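Omission of a single protein chain aside, the complex is shown with its protein chains in their original locations.
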Amino acid sequence: MDVPHGFNPTLILALNLAGTFIFGLSGGLAAVRAKLDLFGILVLAAVVGLAGGITRDLLIGTPPATFRDWRYLAAAGAAGLVSYFARPQLERVQRGVLVFDAFGLGLFCVTGATKSLDFGLGPAQAILLGAITGIGGGMLRDVLLREVPTVLRHELYAIPALLGAGVLVAAQESGSTNPVWPVLGVVVCVSVRLAGLKYRVNVPIAPSERDRGQSRD
Amino acid sequence: MDVPHGFNPTLILALNLAGTFIFGLSGGLAAVRAKLDLFGILVLAAVVGLAGGITRDLLIGTPPATFRDWRYLAAAGAAGLVSYFARPQLERVQRGVLVFDAFGLGLFCVTGATKSLDFGLGPAQAILLGAITGIGGGMLRDVLLREVPTVLRHELYAIPALLGAGVLVAAQESGSTNPVWPVLGVVVCVSVRLAGLKYRVNVPIAPSERDRGQSRD
Partner (left out) sequence: MDVPHGFNPTLILALNLAGTFIFGLSGGLAAVRAKLDLFGILVLAAVVGLAGGITRDLLIGTPPATFRDWRYLAAAGAAGLVSYFARPQLERVQRGVLVFDAFGLGLFCVTGATKSLDFGLGPAQAILLGAITGIGGGMLRDVLLREVPTVLRHELYAIPALLGAGVLVAAQESGSTNPVWPVLGVVVCVSVRLAGLKYRVNVPIAPSERDRGQSRD
């Protein structure tokens, strides 16, 4: 259902499972750092891996698909177990995890937008739901760990997802089913995300707040 | 669907969009104060403007209607942009914003209760869903900004919404389709809210806690 035209469903499934696993690592590691117990680590891995897609499906008004598919639950659970046992090793490859995370973001925003268009939502909603698929899990992770969601405060994280979903939606709305567009959507999202990380680009805060310093953590 | 009997749907749409915009200002301003970035400001504006109605629709078991309608998204987005650029001007007219917010609350509780009755829910549920439509967005705003929701702690905010929805539900249950009742529901909600603000009325805390002071902020 969330397979863009011209793609092999098995390929998309494999990529989605990989994205769920990588996102799950992000949740599991955050839980390990916050000294949650093993159950908490598994829950946080599942939250980051699955909550974006579940939120998208609730907003579309269709039963959450990934929750019914045991392979997604298994991918998230595996990520939780890896986080539990291998935090030190994962910290050492943190830069690598950020690159994989960017690919997960790119993939989820494109497949999320595809599913939204398939269910008849308008282009603006499809772009938003693509981004929500990518960023929703991380937002819920931060709320559960009692933090203001990072994605709302700084860094380029939502913008790449919106751009990637936008490429897919623009192509579909203009009638093209060329498989180059979903790939381009992923590439745009990943490139902007990695460039933002490299050059430490932040979304601006309101003009009225800029001279007041960063008094709030 | 959420248009009370005897009203012009276009009028209700215009009022609902105005309510979404005003509620969006409340979210956008809170985000500006918390030094969220532009994306966070837009998200908080959308959360306060839309999350109450989305929660109501999820509890009814119908796909969230406002999310599918680009005009609501546009109203919330506009409120976010205004908050981003014009915080100082908005702070100066804060008293005015509170009055508009009371109207948004009155409108949402009446239209939320109407939609719930249309979907066959009982009168108690319709009153609750009317109030949830009005207060749900503000609660999620507070959770995202890592605060205990204001509406649970003090001030008369939920009571006016419950009363306003109660007037509408009582009239509908007694078979009246006279358009005076929805108007009266809004008037009751707005009046009680504004009187509560003026005379600083709070809902009481538990008797056992009253002599312990307000040790917790």
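Which chain is which? They are A and B, in the order written, and residues in each are numbered from 1.
One rule holds for everything that comes next: a contact is a pair of C-beta atoms (placed from the backbone, for glycine too) under 8 Å apart; a residue touches a chain by one contact, two chains touch by 3 or more.
Note that this is a predicted model, so its numbers are computed, not measured.
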- line: Touch with the missing chain holds, among A:N8, A:T62 or A:N202, for A:T62
Statement: Contacting the left-out chain: of A:L38, A:A124 or A:V183, that is A:L38
Statement: Touch assignment to the omitted chain, from B:L13, B:L81 or B:I159, lands on B:I159
- request: Spell out, residue by residue, where the missing chain touches subunit A.
  value: 31-41, 43-44, 54, 58, 62-64, 67-68, 70, 73, 83-85, 87-88, 143-146
Field: Touching residues on subunit B - with respect to the absent chain
entry: 58-62, 121-122, 124-125, 128, 139, 143, 146-149, 151-154, 158-159, 202-209, 214-216
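By definition in this document, only the chains that are shown with their structure count from here on.
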Message: Rounded to a whole Å, what is the gap between the Cα centroids of subunit A and subunit B?
response: 30
